[in-house]
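One structure, as structure tokens, below. Some questions next.
For this view, one protein chain was removed and the others were kept in their places.
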Amino acid sequence: MSESPRPEGRSLDALRTVTFEPEIAPHATGSVLVSFGKTRVICAATIENRVPRWMRDQGVEGGWITAEYSMLPYSTLDRKSRDISRGKLDGRTVEIQRLIGRSLRAAVDLKKLPGKTLWLDCDVLQADGGTRTASITGAWVAASLAVKKLMEAGELEENPMADNVAAVSVGVVDGTTRLDLEYVEDRDADVDFNVVMTGDGKFVEVQGTGEEATFSREELDALLEVAGKGIREIVEMQNAVISES
Amino acid sequence: MSESPRPEGRSLDALRTVTFEPEIAPHATGSVLVSFGKTRVICAATIENRVPRWMRDQGVEGGWITAEYSMLPYSTLDRKSRDISRGKLDGRTVEIQRLIGRSLRAAVDLKKLPGKTLWLDCDVLQADGGTRTASITGAWVAASLAVKKLMEAGELEENPMADNVAAVSVGVVDGTTRLDLEYVEDRDADVDFNVVMTGDGKFVEVQGTGEEATFSREELDALLEVAGKGIREIVEMQNAVISES
Amino acid sequence: MSESPRPEGRSLDALRTVTFEPEIAPHATGSVLVSFGKTRVICAATIENRVPRWMRDQGVEGGWITAEYSMLPYSTLDRKSRDISRGKLDGRTVEIQRLIGRSLRAAVDLKKLPGKTLWLDCDVLQADGGTRTASITGAWVAASLAVKKLMEAGELEENPMADNVAAVSVGVVDGTTRLDLEYVEDRDADVDFNVVMTGDGKFVEVQGTGEEATFSREELDALLEVAGKGIREIVEMQNAVISES
Amino acid sequence: MSESPRPEGRSLDALRTVTFEPEIAPHATGSVLVSFGKTRVICAATIENRVPRWMRDQGVEGGWITAEYSMLPYSTLDRKSRDISRGKLDGRTVEIQRLIGRSLRAAVDLKKLPGKTLWLDCDVLQADGGTRTASITGAWVAASLAVKKLMEAGELEENPMADNVAAVSVGVVDGTTRLDLEYVEDRDADVDFNVVMTGDGKFVEVQGTGEEATFSREELDALLEVAGKGIREIVEMQNAVISES
Amino acid sequence: MSESPRPEGRSLDALRTVTFEPEIAPHATGSVLVSFGKTRVICAATIENRVPRWMRDQGVEGGWITAEYSMLPYSTLDRKSRDISRGKLDGRTVEIQRLIGRSLRAAVDLKKLPGKTLWLDCDVLQADGGTRTASITGAWVAASLAVKKLMEAGELEENPMADNVAAVSVGVVDGTTRLDLEYVEDRDADVDFNVVMTGDGKFVEVQGTGEEATFSREELDALLEVAGKGIREIVEMQNAVISES
Partner (left out) sequence: MSESPRPEGRSLDALRTVTFEPEIAPHATGSVLVSFGKTRVICAATIENRVPRWMRDQGVEGGWITAEYSMLPYSTLDRKSRDISRGKLDGRTVEIQRLIGRSLRAAVDLKKLPGKTLWLDCDVLQADGGTRTASITGAWVAASLAVKKLMEAGELEENPMADNVAAVSVGVVDGTTRLDLEYVEDRDADVDFNVVMTGDGKFVEVQGTGEEATFSREELDALLEVAGKGIREIVEMQNAVISES
């Protein structure tokens, strides 16, 4: 292991330590503090008993899922100004919260959430790379805990959770394909992929970027391979935490 | 005790269980999760190596302390929209963050923070009454932990922390004077005071309001009395957590 | 008198000259130009025949009182930018207009304003300290004049004005307790209190701050004493102007 | 006179009663409360000892004049929301404040205001038609009073006021050409002109609009004729108030 | 002609080459690319099947016309920031879009657009002076094309277009009265008029400004004369393009 070029000698295809701490925010319907190494995100699911205006206006049936993401000001080594101080969300935040929402909707049967909006809030407590994929992974756990509580309370007739949704980042750094980049790797990556998959191994979203660089088809194939391995491991951990709660 | 009109039979002059969990946000210079019963607030102190523009423009020496406060959307039983969704801070938030900043500045010697801004961020994780006084109490602990770290690192020559700052709410509910109101009491209070004091028993701030009600001088005296008792107890707990860290 | 440390030899417990000029803004339902020495504020009361959305949504009966405060750009010696130029209200303005609204609501029976919102606008024409307490004092007069007119017109069945509301600032400057601080005193005050009381001597609001300072219980008692004296004098003047109009 | 179709039997070519009350806002360098009948506007001139960024960036010499206009919420019979409540200036306000600034700049020698910005604030206390032309007329008086004070204080070497600037509205109502429209006339006008002229009878600005109507060359000629008559009278009154101050 | 002081030897009373290219934006109901020399504006008319809130609230019958104007960032030689980058419309844009809307409403019978809003969007593709008058001229063509299409589709019972609306700029430059100023002339003009007229020679709007200058009655008369000549020529070209479409 000592030959690995990664921080702390981690294998190229190894995840950081992943943990889930449920019920971090008891006033939410479901919540979890998810950690990928030093990256820690509070994920909370709350229920609103109405759907967005566009659904009501268009008469769309079922429910909706919407996500919000923020980095707490003290999550980074240099304090990050709050969104409200700048008066608007930055582009990166908008992209991330749209991605979280889309990812969860892909594996939830919205028809089985009639008249409800499931809010997924992801607030980064500590940032060390991979906050968006940790957010998706944790948001699925928070949503599952919330659904479990609603089912037990008789507020939902059918379970809308069709399958797991989990995500991980992969990238090419110094010519090596690596799983679950931490910040110092992410900063130096030539290629950066975020991959979202379901429990049965289907893709939900693939976003790959070569910022000021490009990548070949072979690199793409290798990146998807290692992402799949990581996500299978994450899904097992998600299922463990849900069954224990 | 079972005759107490308060929730869970608490005495009229008793605090809820108060706890401090340091290092909740390791990227901050100092941080603590403070709890007053079910009210839980993440308080983080971070250092910026410059002072506000007005100090530079006016050539004011020393440093500055500024505070920001927010309620996380899942801190309340009904989800609370983020400030950024409404596009601006509401009046209550503005009042609270000004109060936190003013309170801390009263017991810190800004001359001993040359060229630095001490940011105090208070994010409410769970709200059950008294979030602003818990924030002040926790912000002082976070600031003290940060200063301790800066002193050890040789980044500050003298300790700027002149004394403790702690706060508590008191009120008149159903004709009784009560210490440390929880949400259901706060909602029904005729008179609501927030009192901020130093470790040596001086007042920093007294804010008393009779929303759609008034109060007599006798009531005011009784409220300040019980507030003083509570703050003396909180100061002891603050000192315990600092000396242990 | 010549030994007084105050500007123009004013006694420590003396108000500045207080005047009320009714009907300064004839399109309002009631209006007054209130002066505390060189501090002059236009206070206007206007009626809107509906209540805020939250009252309608929650089915709350009665009416509402809301206040807005601004400093006209030429009220200060250096021109003050308009709120709209900065795009948002500053924190101080938000605090003041919330205080004015709360203070008036404490002595008005909202049940007797069914379906109406009473808007209280306070625009500072000249600022020389104590603009918020002058605003409260004048807003009560404007409201009373408006109510009088509405009663005469048969638009209100019962008089909702339960008692006077008046306010004054007090402070500790150079070690002396002073009533009704003007700007040069306010700037140098160690302790600054705003006290709002009713005609029958009850407190509505007490806000005391030691900006970068603290204060003892004895100082607090002395400040409330002299505030009470000042407010009794102001209440008499309020009553005189109402009975003359 | 009783045959006049106008309110209170005013002649078609008569102004309303025009008055000027100087020093309404003593903290401004110059100020006046101008009245055209029931239309009353506070006009204040204040000096800022720097010029706008674009002048500094482009190295333009001399000074600048800028104007701001607002309607106080209680100036209209139905309360008008503040600009800040809507978060932005409405189009009408923007048009008016640009017009006031342009009009004043046309008759002031900006070279003789080196390094200074002259702010002209116009706040409508009571609105009954013609607030923009009253604002221009009053702003010129406020500016002249301010310049007089600066000349006396030795802060200006040469008098920058080249000539008077005065303005009046004219219009076609019920087929008659009328001078100085009040609100009920303005509301029903087919054609509405605002005319700004100098003391020597030159035009500064002519703005004529047929809202949902058109007008002929003959109507235009008649409107400019009566506007010229009105402005000559206003100029005399401006000069009287300046020489008395 | 070679003695003309104008660019490219144009006569003082000559228009630049004016062209209309219909159907530039096929998803609009009607559209045209209008050119006055190098000034080119995309004008598009789209129909919304509802009227503004104020019309519904006040129960006003008929339809409405509203206009929006913008300069595309690459329309000027130095790139112009988008409105959204600055967060608000600048004053000039607000003035222009209000002018376009008012001008069109003057010659359209809104009663014959029941329940509809006609949106007129004018986006400047290339700016070389006279963009607002080109916009009005083109907006009328786009509106006429849209109305023609609606009439043919049976969506309008009666033709609401009462007459042509066309506009042109005129000015005094170097002591000469000139028609249809291009940018280098506009920049140096002492007097600048925008004139809007109908097909039958009536005025809709006259806006004349002497920025840091004034103008005499004789100059005004000469300017309106040459504007009338230009507008008669433009109206003929408008009619040609409509009859060909």
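In this document, chain identifiers A, B, C, D and E correspond to the written order of the chains, with residue numbering beginning at 1 in each.
To be clear about the criterion, a contact is a pair of C-beta atoms (placed from the backbone, for glycine too) under 8 Å apart; a residue touches a chain by one contact, two chains touch by 3 or more.
These figures come from a predicted structure and were not determined experimentally.
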*Visible chains in contact with the missing one*: A, E
_Of E:82, E:111, E:187 or E:232, the residue in touch with the unshown chain_ = E:82
*Would you mind spotting which of A:12, A:55, A:77 or A:206 touches the chain that isn't drawn?*
A:206
_So one chain is hidden, and I want to know which residue out of E:28, E:41, E:65 or E:139 touches that hidden chain in the complete assembly._
E:28
_Looking at the full complex, which residue from E:125, E:151 or E:237 touches the chain that isn't shown here?_
E:125
*Please identify, in ascending order, the residues of chain E that touch the omitted chain?*
24-28, 31, 38, 42, 44, 46, 48, 68, 70, 72-77, 79, 82-85, 87-89, 119, 121, 123, 125-127
_Even though one chain is hidden, which residues of chain A still touch it in the full complex?_
88, 91, 94-95, 97-98, 102, 105-107, 110, 198, 202-217, 220, 224
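What we mean here is this: only the chains that are shown with their structure count from here on.
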*Which chain lies the greatest distance away from chain E when centres are computed from Cα atoms alone?*
B
*Give a one-word verdict, same or different, on whether chain B and chain C use largely identical residue numbers at their interface, taking over half shared as same.*
same
*Centroid spacing, where centroids are CA-atom means, of chain A and chain E in whole angstrom*: 52
*For chain B, residues that touch 2 or more chains besides their own*: 87-88
*When you draw the chains as points and link the ones that touch, which shape shows up: line, ring, star, complete, or other?*
line
